[in-house]
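The other protein chains are all here in position, but one chain of the complex has been omitted.
Each chain gets a letter, A and B, in the order it is written, and its residues are counted from 1.
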């Protein structure tokens, strides 16, 4: 009697276990399908950009549009360079983003280190003022900043104007402070006992340990500045001083009809960032969580 | 001469949460040349702050600190002729062991040959020769510990500072390192200042011990003196494991009257308690002075109590037995030769020869 009962229970358990396994497999399949579809959807604009960029001027306006161009051509890319300035814009973007990346990494890491690890009168006050300023929307400071740089300093249309307001951002100082704080303080004490001067501690002890964090900071800064539009748009007026993003919008208003060239320009603008992302994926995927939330 | 001297040294901190608080209050003491001085106390008692003030990692708010004959009040750590071993070892993760050990000497711009010689000497003392080209992460905890000590040795300092260096090691390794540190002290003949929260470590290592609590120095003495003649209830309760039992009572004639028992004070002690006749006192009894009468050759005539045992903990050669006197729980450390049963009454002898009396108000030892 009892054994019979046990056997039934055992069979029931086995059946439930099987059900659970099937449920899990079905569930996982559904997840993969939904995620894949959504991923494809988010890629549609990028794919469409690329497809449109290799169509010729007639097939691009064809109704209904060809999903795969029957005569792929790089003609649109040639037109991008024909309108003039594109190579220069590209160079400008490289120059500006590089300068800002270097200056932000250097200045933010020094300041972040000081705020995280050194004790000095006024440290907290200064830091909280900096942090609080992050709440202020950019629009407020933008107008006086524009007047200051363009009218007072007469810097319009120079590289200096493009870089000077964001040589180091508060957000980067905060980010640097976050990962500097995670480094063990006793190493700094040990270095002091080891007769290390303060700058040397930073250079010989802190920097080597902070490298991954600084890489993240640098990469994010580079991408952000490569993609930055508004400030370069305000302070550049000549064609030679435009950055890529600013130049790209001129396609919109000067060559309205030529979507092919516009898309080709967009591809050329976006591809460096894709390369940066794919090459440095792990920094992107790990880095975002350094500065946020658990601050 | 490499003594370390504190004269009226205080240290105040501005803390975000607690506001202003005093980490070390008016400390005056001398650590003699070649002494192994251990600072012990609960966390936040000021022992680490004291050490860091010797190192120059913190600056005292007031008072003077001397190392050797000179004041080091404002001297940078590098100018104090000290070396320090940290709790988490603080090895530079991106440098090899060799680089870790030679970093300080390099910064002091010592000649290359001298650095190499010192590093290999230290490596030999600590049997680290084969590890010199490894990175810290490739080493075990015990090995890292040795490297941290090695880094201090190559500096050949007047004073070695140790900040809880063994607390990250497992129990077995800790005992081994303890012995090695003792040997090292003898071999180097240097002054050592050692901070720990572990009173066993303090008792086994120190030639003298500074017991601290809440920024105040409680007592400075040899391990033996601390154990036998604690100055106050804090020291009595902190040194020794399990800690000393405290029972409230009243001194009447030659008797300490607790809520349940009348315990007889030995004649020779009565004189020094004279002032407290008829007053409230706290009786201090070490756990090993609670004895199962079965262990005694003759049944004692007095000071035998018969409590119900609440808990018996087996420690192998000993039992820890817990019982109540009034509201207080008393622990006795009793040889396990005779079986003791929980929830039963046992006859226990209180060895009043080793008793201590404290003033309940000031918490100071009487006499």
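Just so we're on the same page, a residue touches a chain if its C-beta (ideal position, glycine included) is under 8 Å from a C-beta of that chain, and two chains touch if they have at least 3 such contacts.
By definition in this document, contacts and distances are computed from a predicted model.
*Asks:* So one subunit is absent here. Using its UniProt record, which name fits best from "RNA polymerase sigma factor", "Predicted lipoprotein", "Transketolase" or "Spermidine/putrescine ABC transporter permease"?
*Replies:* When "RNA polymerase sigma factor", "Predicted lipoprotein", "Transketolase" or "Spermidine/putrescine ABC transporter permease" are compared with UniProt, the left-out chain turns out to be "Spermidine/putrescine ABC transporter permease".
*Asks:* In the complete assembly, which of A:173, A:210 or A:241 touches the absent chain?
*Replies:* From the options A:173, A:210 or A:241, the contact with the absent chain belongs to A:173.
*Asks:* Among B:11, B:208, B:231 or B:261, exactly one should touch the missing chain; which is it?
*Replies:* B:11
*Asks:* Taking the full complex into account, find the residue in A:95, A:156, A:215 or A:276 that is in contact with the omitted chain.
*Replies:* Checking the options A:95, A:156, A:215 or A:276, the one contacting the hidden chain is A:276.
*Asks:* Out of A:76, A:100 or A:114, which is the one that touches the chain we can't see?
*Replies:* In the complete complex, the chain left out is touched by residue A:114.
*Asks:* Could you pull out which residues of subunit A are in touch with the chain that's been left out?
*Replies:* Those residues of subunit A that touch the unshown chain are 28, 31-32, 34-35, 38-39, 41-46, 48-49, 52, 60-65, 107-108, 110-111, 113-115, 118-121, 123, 126, 130, 133, 135-148, 151, 164-165, 167-168, 170, 173, 192, 198-199, 202, 223, 226-230, 234, 245, 248-249, 251-252, 259, 262-263, 265-266, 269-270, 273-274, 276-278, 281, 284-285, 288-289, 292-294.
Assume only the chains that are shown with their structure count from here on.
*Asks:* Just the number, please: Cα centre separation of subunit A and subunit B in whole Å.
*Replies:* Taking the mean C-alpha position of each chain, the two centres sit 53 Å apart.
*Asks:* Taking the touch rule as given, give the residues of subunit B at its contact with subunit A in the complex, in rising order.
*Replies:* 16, 52, 55-57, 76-78, 82-84, 86-88, 90-94, 103-104, 107-108, 151
*Asks:* Going by the contact rule at the top, pick out the subunit A residues touching subunit B in the complex.
*Replies:* Contact set of subunit A toward subunit B: 124, 184, 186-187, 189-197, 200, 205, 208-209.
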